[in-house]
Every structure is written in structure tokens, then in C-alpha cells.
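Now for chain A:
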Amino acid sequence: MIRRFIRISLLILLAGAAIAESPYEVLRSTGEGYAEVMPERAINFPQDHQPHPDYRIEWWYLTANLTDDRGQPWGVHWTLFRQSLAPAGPVDDWSSRQVWMAHAALSTPEGHVYGERFARGGIGQAGVAIDDEERFDAWLDDWQLLGTGPGPIPGTLSFTIGDRTLTLELSADTPWVLQGQNGYSQKSDQGQASHYYSQPHIRTTGTLTAPNMTVNLSGKAWLDREWSSQPLAPDQPGWDWFSIHLDDGHALMVYQLRHDEGAPWLSGTWVTPDGNARPLTADEIELRVKERTEVNVGPEETRALPLTWTLAIPSLEQRWDIRAVQPNHWLNTAFPYWEGPIEVTGTTPGMGYLELTGY
Partner candidate 1 sequence: MLQLIDLHKTFDQPTGRITVLGGIDFHLEAGQSAALLGESGSGKSTLLHLAAGLDHPDHGDIKINGQSTRHHTEADWAEQRRNHISLVFQQFHLIPTLTVLDNVRLQARLCGRMDPDYEHQLLNRLGLATLTHRLPHQLSGGQQQRVAIARALLHRPPLVLADEPTGNLDEHSSESVMALFVDLVREAGCTLLMVTHSAAMAAYLDQRWRLHDGTLSREGEVA
Partner candidate 2 sequence: MSGLASLRRLMWVGLTLLSHYRRHPAQTAFLIIGLVTGVGIWSAVQIINSHARASYAEADQVLGAQASHWVRASDGGGVDPDAYIQLRRAGFTQLYPVIETRVATDAGEPLWLIATDLLALPRSEGSIDASGAGWLAMIQPPYQTWYPPELAESLGVAPGDTLTLSDGRTLPPAVPQSQQQQGRRLFMDIGAALDVLDRDRFSYLAAAGLDADTARELEAALPSGLRLEPNRQRLDLNQLTESLHTNLTAMSLLSFAVGLFIVFNAVRYALLSRSPTFHTLRELGASGRQLSFAILLETGVWSLIGTGLGLAVGFGLSQVLLPPLAATLQSLYGAVVGADILLRPSTWLLAWGITLAGLVFALAMPLWQESRQSVRAARDLSDRWVRDRTARRRLAWVGLILALAAGAVYSQMTTVLVGFVVLGLALFAAAFCLPVVLGAVLGWTLRALPEKAWQLRWAFSDGGAQLPTLRIAMMALLLALTANLGVETLVGSFRTALTDWLDQRLAADLYLQRDSLTREELNLPADADWLAASHQRVGLDIRWRGRPTEVRGLEPEAPDSRALPLADSSNELSLWYVWDTDNPVILANEQVRHLAGVESGQTITLSTGLGDRSFEIVGFVHDYGNPYYQFYLPRGEVERLWPGRAEPQGLALWLSDRPDAEASAEAALLAAGAQAGDWIRQAQIKTVSLRIFDRTFAITAAMNGLTLGVAGLALLTALLAIHQQRLPDYAHWRSLGVRYREMGRVLTLPLAVIVLLTWLASMPLGALLSWLLIHDLNVLAFGWTMALDWDWAPAIRLGLLTAGVVAAALAVSLWRLHRQLPEALRRLGGQS
């Protein structure tokens, strides 16, 4: 039989030679030989916008809630992942052990399109670097987040999926928000953690062009930067992550890392309109699944995903109902997950993005 050509699979890519039970296995594998995430390590700008090849995994993660001229909701999600295949080794030529992956997704009023790309590191096809004009540059092929200075914001995101090309101008006035304790974000009580910072207050305008169509878009975006060598504990199958822009200018990030047994690991950050962050402890967060919805995850396959939630932060006297704007936002990529815009109603309404992994 003709063997089907082996499709690139993040599963194997991330998990090393062994075939893992789950694509997320790499996030749980021990970071032996890699740099370790330490609470005392300070985050420095702009250096930490650049890659950290001595850590196993890293990402530049942008989501945006946008509206067009007619007020219809749009969503954008663009991620660049970096992965080290080995703790040491060359970074800058064909023998590089750095591998890059990018996802781009566009949530339109009617549906969802996305793309996925891979590239090896070291050859210039993908990477994050400071370019000749001293600008921050994160790219894979022609997908690019290009800063105007050494940081990604202000900057321009551009990517193409099929025949649609998106260009977004990104700017922010508030400082970077260090998640967790000064950027040290603990993921379990077994020591798993990451370095994590965000820019939740990004103003965005841009255009989507497609044959016979140009759409002007504007709204708010959120950029996450995170790197680690072992972000997940062995008994954590996945996470539910929320980033919310509230209409009064506040921003909220909440995530829970689910455990095979027992209560999830909850964490969050409350960000004021001027960028001041207040970490939320687990006991301050009440996060509950309200309803599960059948979502298409393949041509013939559906899965029940929690797309309706209730969230309350009693200490802030806030309570929300959260609902996915559209259910069918499953990315059937090598590393499959659900990611899409959410609508938030309650004490203070807003919009945001939800990411569901490990389902």
C-alpha cells in the first residue's frame, strides 16, 4: 500500500520521538536540560519580547475583538509558537533545533477560517528578532507582527488565509501587565509555571481585503507572551482561558487548569483602564460551566464543549454570564483546540476571547 505521506504533526513535533497520548503531552513533559522558570527572574523590556531558546516552549499570542462599519462582530487570533526540540544545539542554521508554528484565525460574522504553518528555525523562514531598522519582527513566511520599535506594540499584524488578507494596526498607551507574581505565573502546586506578561489594552484598526471586498475593522486586542519549559502538571489535561475587555475600560484575565481529579487550578488578573494589575487568587474566582454545546470538530464529528459560563469575582462585586458568540470555532490543527470571541453580560458587559484546550 502506498503510505500516505506523513503529515506534519505537532503531536510528534512537540512530544519528541515518542508518540504521545495527547498533543498536550509536551506541555507536561519535564523540562530537564532546559532553563527553569524561576520566581525571582525579572522580566525585562524590550529584551524579553525576543525568543528564549533555552526554554522548551514559547508563544506570542494575539486576540482581538473587532467590529466592522456596520457594527457586526469580528474576531482575530494569531499565534506564533516556538519550540526547542533539544535543550542545546545550534539555533542559527539548517541544523537548528528550533521549530516554529503559527496559527491564524479569523472569526467573521458568518463563520470561521483559520490556517496553520510550520517552519524550521535558523534559516530565516520564521523567527522573532530585531530587524535592520531596530524593529521588533515576529514572522513565519508572510505572516508577520512587525513593531515600530523594539517591542511588538505599537506595530502591525498582517497575515493571509486563503485569499483573505488582514492588516491590523496595534497601539497601546498603558504599560505591560506582568501576570502572576511579577510575571511568574504558577500553573500547579507541583512547581509548573511560566513567565507570562500581557498587553490587554491594545487599540486596533485595520482592514480585511478579499476579492471584491474590503472591510474596515476596529476594536480592542490583547497580546500574551509566555514561555516555559514545563507549563502543565502531569495530571492537568487542559485549560480554559478567558481574556475580557469590559466596556468600562477594565480588563480581566482568568484561567483554570483542569485536573484529572479534584478542583481546578484557578488564577486571574484584574487590570484597570490605566494598566494597573491586581492578581486574583483562586478563592476570589468563581468559574462555572453553565452549558455545553455540540461543536463540529471534524467532518463527521462533534464534541460537547463548555461554551456558556458564569464567572464571578465577589471581592470586586462583579458577576458575568459568558457566552461564545459562535459555537463552531474549533481549530482542527495538529494541536486542536477551540478559540473564539465571547460576549460578556452582567455587572459590567464586555467582549473577549475564550480558549478551550484538552477536550
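How were these candidates chosen? In short, all candidates are chains of the complex that A comes from, given by their letters.
FYI, contacts are C-beta pairs under 8 Å (C-beta built on N, C-alpha and C of every residue); 3 or more make two chains touch, one makes a residue touch a chain; residues count from 1.
Note that the structure is a prediction, hence the values are computed from the model and not measured.
Applying the touch definition to chain A and the options 1 or 2 in this complex singles out candidate 2.
Here chain A touches candidate 2 in the complex through residues 1-13, 16-19, 85-86, 89, 94-95, 97, 99, 114-120, 123-125, 139, 141-142, 160, 332-334, going by the rule given at the top.
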